[in-house]
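FYI, not all chains are in this one, though none of them got moved.
By written order: A and B. Residues from 1 in each chain.
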Amino acid sequence: MHRKVWNDIEKIRTNSPLVHNITNYVVMNSTANALLALGASPVMAHAPEEVEDMAGIAGALVINIGTLSDSWIKSMSLAMNAAAKQNIPIVLDPVGAGATPFRTQTVHKLLADTTPTIIRANASEIRALSIKGAKVKGVDSTDSAEAAFEAGRSLARQNECVVSISGQTDFIISGESKYLVYNGHSMMPRVTGLGCTATAITGAFAAVNSNPFEAAIHAMIVMGIAGEIAAEKATGPGTLQMHFLDALYQMSESDIAGRIRTAPLSDLTDINSKP
Amino acid sequence: MHRKVWNDIEKIRTNSPLVHNITNYVVMNSTANALLALGASPVMAHAPEEVEDMAGIAGALVINIGTLSDSWIKSMSLAMNAAAKQNIPIVLDPVGAGATPFRTQTVHKLLADTTPTIIRANASEIRALSIKGAKVKGVDSTDSAEAAFEAGRSLARQNECVVSISGQTDFIISGESKYLVYNGHSMMPRVTGLGCTATAITGAFAAVNSNPFEAAIHAMIVMGIAGEIAAEKATGPGTLQMHFLDALYQMSESDIAGRIRTAPLSDLTDINSKP
């Protein structure tokens, strides 16, 4: 598998796909930096006057509701429709779904309108979207990815899209296909917006790989490996963030070959048998 | 005193209190990172549709007017009211009060509506709020904390709240009680938003310590010590910012015991007799 991941990275570095983000204020800078470090070309644009134009020239559209306000929802819908019409892949991150009714309802409205190619979220958000009354504390996950697995499966089935759930183990689900990514480091949740960065990077992979299941898996592998490399050099979340960007920038084929830890999932009982 | 500071840090790391921030665009990322590094769980949300829900599940509410616009004022009021009703502590940072009439008036309006638990600001802002016609240049302080001391006292009395004034020496005032924190480093004002970070962190301490005077003091001690540790490793404000986050993440009881420099203030003539 490492060859396929590397192939996508080379394509991103060579083609520098434009990734159009309508995302939250907290992570605009850090996700733009991650996309640039990886080799993609980020643009942030949210005005209703231009989102259709921008989505139309992009290689992928990333929608993230992290600091939602009413006027942005319209722009998200416009951009998603424009992207869908031109078969431009759409990655949706329902940040904080379940924390307030406003967020949950907005995601359901966006999903009713246009189907994203990939939903990328943490376990709590995935549970909130498919289980009524699930409780979420803010934007950080309080559920394990395992706990969200069944919810993710039903979400993928209902929306006929790929679902990518981040956590200590990442789960990527597409129809009957399920894949696990074990890469990553426990210090990563202590840097704000690394979940949102996973979403943005998933957009970059979706821009160069027409198989969204693969794109979602490859993105989580690269996120996790960059986090591992960074954690070896970091003394805390501040230095982790900087080394994470450097790791994305410098990542080599042998980094991937040497560190990749993944498994297809045929049976849920396999989940805890890490390699 | 270092035991009580450490006790609060342990509570933050164990309970990971949700801190709801309605704050400015400049510092959303850096204050979220500081809260995560310390062990709290930050959420940024500003839509009127959800701020009452979010404030209602939070351990503390942080209001910061740094990049104010009219539509946000309503959300700030809604969130402050919701928090006050449930006795959730509110920390208000009147960024740039005095620089424009719009900012000064907005702060007076917010204060007339709901009393915050703690007002945390720099000296120029505190002076602008209690002295008519005081001049402020932008958002950086041009007054010493000493110069703002009397203004802070009257502000604390009028609003029956704690006032925490940052500067080379920090002053924390509550009724007749006054406390000085000498910790900190002269390079800190060269990193944007470290004042706002002090405010956010004050929110985290207020979430775990029901005595807001103590919470405000402990927050300024931890800010100052993290800044000192970071400055020893930094070669400028860029590396300072990263090491500051690492220092929050790694701070130990012995760091606090070894570095804490504070004093109760009984007489204003003590101000310049640093330990």
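The rule is simple: a contact is a pair of C-beta atoms (placed from the backbone, for glycine too) under 8 Å apart; a residue touches a chain by one contact, two chains touch by 3 or more.
Quantities reported herein were computed from a predicted structural model and do not represent experimental measurements.
Here 2 identical chains are displayed in place, and the whole complex they belong to in this file is assembled from 3 copies in total.
Note that only the chains that are shown with their structure count from here on.
Taking the mean of the C-alpha atoms as each chain's centre, chain A and chain B sit 33 Å apart. On the side of chain B, the complex with chain A involves touching residues 16, 18, 20, 25, 28-29, 32-33, 36-37, 41-47, 49-50, 53-54, 57-58, 241-250.
Note for the complex: chain A touches chain B at residues 24-27, 29-30, 66-70, 96, 99-103, 137-140, 189-193, 234-239, 241-242.
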